[in-house]
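Here the complex is missing a single protein chain, while all its other protein chains stay put.
Each chain carries a letter (A and B) given by its place in the written order, and its residues are counted from 1.
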Amino acid sequence: MLSSGRTHLRSHRGVNALIPLLLLAAFSLAPLVYANHAVIFQMMAFMVLAQGVNLLYGFTGYLPFGYVGFFGIGAYGMGIGIELFHLPGLAALLVGALFAVVIALILSPLLRLSGAYFAISSLAASEVLYNIVANPALTHITNGPYGESLVQSYHPLTSYVAMVVLLVLTTVLVIVIKNTPFGRALLAIREDPVSAEMAGIAVVRTRTTVWILSALIGGLTGAIFGWHLSVFYPSTVFDLSISILAIVFTLFGGGGTAIGPILGSVVLYGLYNAIGISAPQYFELIYGLLIVLLVLFLPGGVVSLLQRRGSYVP
Amino acid sequence: MNSRKHSAMIVGLSAAMLAGTLAGCGTSTSAAPPTKNISDITIGTLYAGSGAYATSSLPEYAGLKFWASQADKSGGVFVKALNKKVPIKIVAYNDQSSATTATSLYSQLISVNHVNVLVADFGSVLTSVAVPVAEENKMVLFDQSGTGTTFFTPNNPYIVLTSLPNSGLWPDSLAQYLIGQHYSRVAILYDTNDFDQSQEQTLVSKLKAAGITPVYNSGVPTSTSSYSVLLNNISHANPQAVIEFGYPNNDISFLQALKASGAQYKMVFTVFPGQLPTLFTTSDGPSSINNIYTYPAPPLISHAHVNYGMNSSQFIAAYKKATGQSTNFLNIAGYNTGLIIQKTLETANSLSQLSLRHAVSRFSGTIETLDGKFQINSEGAQTGETLPVGKFTTNSAGKVSVDLLTPLS
Partner (left out) sequence: MLEYSIVAGILFGVFFGFMALGLNLIFGVMQVVNLAHGDFVVLGGYLAVIAYSAGHINPVVSLVGAFVLFFVIAFALYFPVIPRLTRSKDPEMLSLILFFGLSQIIEALDVIGFGNNPRSLPLAIMGAAPWHFLGQSYQMAWVITAIVSLVMIGATYLFLYYTRIGYAARAIMGSREEAAASGLPVAQTSAIIFGVGIGLAAMAGVLSPFMIGSVDPSTGLGLTTIAFAIVVIGSLGNPLGSVLGGLVYGVSVMLMQTYFSSWSDLVPYLLLLIIVLAKPSGLLGKGVRNA
């Protein structure tokens, strides 16, 4: 069983290695081809977020509806790093990451909940974070309702490169997890936690590890995103639609794979912009219909079409 | 073997899709066209077709479009740099009230559409993300109504606030009026957002300077929709004047709850009836704003010395004729942005962005539009167009009139 898994990994090593390389090449070259760098940057950000959601939802079955909480707290960690601690941009990123991890640790009891309770509770947690960050009582730390302005550290090129690096690292991480015993342990937990526990898998520790990794990814994305925006209000970085887009992208591509969230983000975010630019008045309607049809007719995502035929999907 | 072929296929497919999407969005990396053979001036802007800001964003956008259509009727606007009249073309995208979406759309306007003039969407949240993008791309941002406190900095020449003074300046007249009336018991209820809280801070500091400490002062979340308990708490403080700073939805709910509570105060002030009176009268009848104090804005008031563009009554008539709609303040704000752009193009020696910005500084303080005197400080923030205090009177037939209580500067 285990050895067949090993050969499996070896036989697909080429394909697996190709994905991050392809991403690196595509997003390094894209700015030369396409002038709207904000679109490319946001596509990357959503890819990373979708991978973060994928790590949690695809591998453990927990749907983090409030994933934007990590994103927002990452952006604010960045803001605090720059404004309060006067750190340079790259060092402030670490503050954002640290904040997200601390929040994940505090919220880890949520993992005791299942199904919709977890999803909605994580949403509630992100609303709590939003209300705390935006509260006037915290004006001296977060600038409260007045929003953050990091213009003195604004550096779009560095933040772009940082996002490319984060995207590649996250993708590598997902591929590694998917192809190692750790990933198979996660999938076993997703299928049946009780049997997994009996088979000697440390269910709680494994879940918590993934939860923190996923929070770290969300926090770093938020930090880089906040840096790239450089002027933002609490409502901008705690916007629930960020969570929802990341979830829909993951779902559309297919969870539990490395390529699914990437495919989902490319196709749907591309479509999102195409509709937004060409038929903006019907945007919400088209997007809503698309989501409904997707869930009804392709609940396993695009990759499920290939998996059904027995193909290996990285 | 078969499976490997498939995985290769997926990778190939995704690579093709990535390339396709990037290409599909339009591949124009060409530099901005040379200025000399320009056939029209493109103005790029965003509007919120849905979501929280749609109520305000759409009428403002309608005002800007109205200005462009008026300009084009007479063959366009005179552009000094080209020494001829040039038609106006508006490129606009729908950001659906999402600041994230707005970021990529502003970038689209600048880097793909290469617009000559960049105009922000309504309000601070949707304007905020444009500020660094405009500065980075060295585009002047014509900020219509984003009065955020962090936007205006000494080192950034790439922003001009066109149609409203900074919200921190709004309560000047209000404070002056309260002090003049010797109201010593003032209650303030404000929403904890940039726009409202900055007004509360100004008002409180001005009142304190006059020796008045509010008897009640509370911030509530912007999403607050029920005011009964808050009003009951206010009544316990026994104020003479009750000031509520909110957004339109808050003002509607607040005034409804006030009416239902039956409480009477010498003065009740809210912000938006002065800008959007019909929003209030259509939802809760004309009596809902009777005797309410507000900042009356055009068209409720009209500036007498308009020396640029239409005056209020001309605008109301022309706008009705063109669109079939009656005018509200946001239409005028959008139209006023157009006028400022028009004056800028008439004044600037070249179409370079810095030249546009210098032109704005040159005519600052010299023109008076239907929105009042246009005057900016060195950071681009609006200091003219001040808002007076007025009081509504409505009769049962629905006729709304307003009495000015502080001078219209």
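Rule of thumb we're sticking to: contacts are C-beta pairs under 8 Å (C-beta built on N, C-alpha and C of every residue); 3 or more make two chains touch, one makes a residue touch a chain.
All of these numbers come straight from a predicted model, not from anything done at the bench.
A.B. asks: Just one of B:Gln201, B:Ser261 or B:Ser355 touches the chain that is missing; which is it?
C.D. replies: B:Ser261
A.B. asks: May I ask which residue of A:Ile19, A:Met44, A:Leu123 or A:Ile242 touches the chain that does not appear here?
C.D. replies: A:Leu123
A.B. asks: Of B:Thr55, B:Gln70 or B:Thr294, which one is in contact with the hidden chain?
C.D. replies: Residue touching the absent chain, from the options given: B:Thr55.
A.B. asks: State which residues belonging to chain B touch the missing partner chain.
C.D. replies: Output for chain B: 49-52, 54-55, 58, 97, 192, 218-221, 223-230, 232-233, 236, 248-249, 252-253, 256-257, 259-262, 279, 283-285, 288.
A.B. asks: Tell me, which residues in chain A touch the chain that this view leaves out?
C.D. replies: Touch with the absent chain occurs at residues 57, 61, 63, 65, 109-110, 112-117, 119-121, 123-125, 127-128, 131-132, 135-137, 240, 244, 247-248, 251, 282-285, 287-292, 294-296, 299-300.
To be clear about the criterion, only the chains that are shown with their structure count from here on.
A.B. asks: How big is the gap, in whole Å, between where the Cα atoms of chain A centre and where those of chain B centre?
C.D. replies: Distance between chain centres: 34 Å.
A.B. asks: Residue numbers of chain B touching chain A in their complex, please.
C.D. replies: Result: residues 2-4, 6-8, 10-11, 14-15, 17-29, 49-50, 93-94, 96, 98-101, 103-108, 111-112, 124-125, 128-129, 131-133, 135-136, 148-151, 153, 156, 192-194, 197-198, 219, 221 of chain B touch chain A.
A.B. asks: Which chain A residues qualify as touching chain B in the complex?
C.D. replies: For chain A paired with chain B, touching residues are 11-12, 15, 18-19, 22, 26, 30, 32-40, 42-43, 131, 134-136, 143-149, 151, 154, 156, 229-233, 235-236, 239, 241-242, 259, 262-263, 266-267, 269-270, 273-274, 276-277, 280-281, 283-284, 303, 306, 309-314.
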